[in-house]
Every structure is written in structure tokens, then in C-alpha cells.
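A single protein chain has been removed from this complex, and every other one stays in its place.
This part shows chain A:
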Amino acid sequence: MQLILSNDYYLGNMQRKNLVKALTLLLLVFAFSAKAQHETTVEEHGDKDIKTTIKEYIQHHLQDSYDFSLTSYTNDNGEHVYIGAPLPVVLIDGGLQVFSSSKFHHGETVAEVGENYYKVYHGKIYKTDAAGTINLDDHHHPTNAKPLDFSITKNVAVIFLVGLLMFFLFRGLANSYAKNNGIATGSGRFFEPIILYIRDDIAIPNIGEEKYKKYMPYLLTVFFFIWIINMLGLTPIGVNVTNSISVTVALALITFLITNFTGTKDYWLHIFDPLGSSMPWIAKIPLYIILIPIEVLGIFIKPFSLLIRLYANIKAGHIVLMSLIGLMFIFKSWLGSPLSFGLAFAISLIELLVALLQAYIFTMLSALYFGFASETHEHAEEHKGEIEHL
């Protein structure tokens, strides 16, 4: 349907020489169908500058949404038709309010729930009057009341689906071990080396042979979760979970909590008495005025770097990829469009690597922090050595 539309559009409005570009577009539609389809839809409006529409589209793509729409197009009557499913909206606004996101009509209308009216503005739900007026302050921020929003958004739905997928995948894997005398079959042949890699090359070297076992479930879960969800972000379904700061905050927070709740005496000693018995207490006071705040700050900076790294990498990847795809529609030339396509293709390949790499880095650094938290060897000795060396 969409293919025909775009062809009609190109052949109808432009000359035959643009046929090649239409073919390029077709290729593109195959490669990045959902994304490309959105572009063409936007372009059909015709009333907006293409650069602005692309920019808006990218913004839109990066945002969470209240419905699971795969694609949309404008039908012959000039109406927007969305292909997808609405998701439940859960608000806490003087009691629990649960309704289907179809009431928003993809942000186009005001949803009337009981006596309240809600409207989606820039991806967030605001309480409005019946007309859906959004009051803006000087900085263009809405001043409307924001109800507490616990909606099952697209991202939540994807997280849930990935959770289900992972549960059945690894439950099946565990069963295949039980059935087959401790030897994995099927997909286990693929996943087992990864699990062993996480155990032998991430957990054991960083945490140590004695204590790594209690951290393994978290490391494995977080690795596969981030990897699978990053990979899904590269599919034409167009989901972006790990580029939501809320998700990376949640992940890093768990790493932070595990690190500090399993911290040994030595770990805390390292933070509040990093020099140990290497010098008299009187000499330590001036140093500690600087050292202790740094160490304490370090506790928070470590997980913060985790969340920013994952968030920024995935978000940047998506922006670059989408911008390159958008460039094709800006260039509309023999040279520019194929070049953009090639670049976009290359970037998607790199993004495949980044998806894995970010999962690896997150797991690796989490393991490293757990290693700091669970270390029990003598620091005083080490630092003494360091100072003598200086």
C-alpha cells in the first residue's frame, strides 16, 4: 500500500527522471520500512519545510508514545491512518484513571475521562479543559497540571515483551540442559558461549572467583536485556527503549544499589579512609578534606556514567541514522541520495556493533563496580606501597 503511494507521488509530481530516485526510495522502504514510511507521510503534507518535518519526525521517533503504531499514512480522504494498537493509559490524578490511548487519537484530540480532560503535548499528558487549551509560559513550557503518569507506553510494552521473550528463551535453555544431560541444544549453542564469556571474562576477573556467583544473575540479565532491546531498536518496528533516560536511570540505579548494599567493610574503608594506616591521622586530615568528597562523589559518578553512556550512545546512534535517512529526501539527487543510503547502511551496521558493545560495557563496568564493592584485600598495604613509591 505504502509502496504504491510513494510511487504514485513521485511519478505524479515529478518528471520521469526521478524514477530512479523512486526506486532508491523503494529500496529504502525495504530496508527501513517503518522509518521511511513516516518520512514520506510527513512529506505528503507539503505545507511544512522538509527539513523541519524531518527534524520533527526524528524528535518524534526518539520519544516514547502512548500507542504502539508501526506506521501511518494519509488516506484518500486526507485522514491519518495509523497501523498499530492503542495501549492503556494509567494516570494518578485524584484516584486511578485507566483508559485506552485511542482516546487521544494519536495526540490529535482531547481525551475525556470522567470529568477530567487530558491532552498529549510534546509526548506528555497534561490536564486541560474541554477544549484542550495548553497554557505556555515564557519559556514555552506548559503550565498545565501534569498528572502522575504510569501509562503502559510503547516502551513499557516493549520492555514487557522483551522480558517475556527473555524469560521463555532462557527458561527453555535451562530446560534443555536438564533434558540433555547438561549439554545445551538449539539456541543454547549460541547463548551458552555468551553466558560463559560473561562468567569467565567479565565476572570472574573483575569480582573474583569466590564472590562472582551472587552477581551473575544480574550481570546476565542486564547484558541480555540491553543487548536485545538495543537490537530491537534497530529493527523497523522503531522502538527505542535504551535511549530513554528513565530506562537507563533505572538500570544504573540497580547497579548502584547492588554495589553499595553488597559493599564490604574494605569498600567503605576505601571511601572514608583511603590512606589507611600509611600515615599518622594528623597528616591525613588535610588530605581527607579533598579525598573523602571525591571518593563519595565517585560512588554516584560511577553509575551516573553508566546511565549517560548507554543513553547517549543509543540516542546519538538513532539520531545519526535517522538524519542520514532524512538526508536522502533533502538531497533528492543522483549523487546525494545513494550516498546517504550507503552511509545510513554503514551506520546501521555500526549500530549493530554498538548495540552489543553498549550491553558489554554496561555489564563490564557493573562487574567492575561490584568488584570494588566486594573486595576484601588489604588496601592500607597497597596505598602504603604507593606512597612510598612516590
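By our rule, a residue touches a chain if its C-beta (ideal position, glycine included) is under 8 Å from a C-beta of that chain, and two chains touch if they have at least 3 such contacts; residues count from 1.
Basically, contacts and distances are computed from a predicted model.
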item: Per UniProt, the name of the complex member that is left out, chosen from "ATP synthase subunit b", "NADP-reducing hydrogenase subunit HndC", "Peptide ABC transporter ATP-binding protein" or "Teichoic acid D-Ala incorporation-associated protein DltX"; value: "ATP synthase subunit b"
item: Hidden-chain contact residue, picked from the options A:95, A:217 or A:286; value: A:217
item: Contact partner of the left-out chain, one of A:173, A:321 or A:344; value: A:173
item: Hidden-chain contact residue, picked from the options A:75, A:109, A:133 or A:246; value: A:246
item: Given A:58, A:156 or A:275, the one touching the chain that is not displayed; value: A:156
item: Absent chain, residues of chain A that touch it; value: 64, 90, 124, 148-153, 155-156, 159-160, 163, 166-167, 170-171, 173-175, 177-178, 182-183, 192, 195-196, 199, 213, 216-218, 220-221, 225, 244-247, 249-251, 253-254
